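All protein chains but one are shown in place.
Coming up: chain A.
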Amino acid sequence: MSIKIIIADDHVIMRQGLIQMLQADGHFTVIGECGDGVSLINLVLTESPDVVLMDISMPEMSGLVAIDKILAQRPMTRILVLSMHNEREYMEAMRDAGAKGYLQKETSADALVQAIKQVAAGKQIFPGLESLTAETSPATISPLSVLTRREREVFFLVAAGNTSKRIAELLTMSLKTAENHRSNIYKKLNVSSSAELIRLAGKAGLLE
């Protein structure tokens, strides 16, 4: 049973890369491709895909509007947004619009293939918006992608076993700020202790 896919992206090269990748895997049939929002709506309505793989910034009609229109006419459509934007506001907006997943274009081929299969099976994929559990997010997506730059520095220092006080010294910030960063990181990664954080870092291959 092959998964039927429509791809929408205004960059032809991006589209071709995706098509090659999906064909190489063997579980997918690309039943349509296009480069703007209006054609996408038409394609979805005539071809009934299992999954739509789409970019946000496209000519004619923005991705957000296209999602609205598609879901208004075919509410069961499973949409996976593939975007160059890593800001969480993008992810939230797409989730609120009714997409089933959001990944960055930098995502590795393996993770992307896995994500499409999960979306086709009815799962939601929004790395960083929900806790990073093994079930909802492919293990290949780095926990670092949800952290800010400063948080990442703190993340590595926590993973290396430093206390908040030591981290504050190393990064020349107040103890309160260091502790704030630490608790934000814990929240984002859904861990409750440095031991859990180190375990997570190890699993993601971030410790040598």
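Here, contacts are C-beta pairs under 8 Å (C-beta built on N, C-alpha and C of every residue); 3 or more make two chains touch, one makes a residue touch a chain; residues count from 1.
Everything below uses one rule, namely that contacts and distances are computed from a predicted model.
One subunit of the complex is not drawn; among "Oxygen sensor histidine kinase NreB", "LLM class flavin-dependent oxidoreductase", "Phenylalanine--tRNA ligase alpha subunit" or "NitT/TauT family transport system permease protein", its UniProt record names it "Oxygen sensor histidine kinase NreB". Within the whole complex, the absent chain has one touching residue among A:His27, A:Lys69 or A:His85, and that is A:His85.
Check A:Ile7, A:Leu22 or A:Ile56 against the missing chain and you find that the one touching it is A:Ile56. The chain not displayed touches chain A at residues 56-57, 62-64, 85-90, 92-93, 106, 148-150, 152, 156, 174, 176-177, 205-206, 208.
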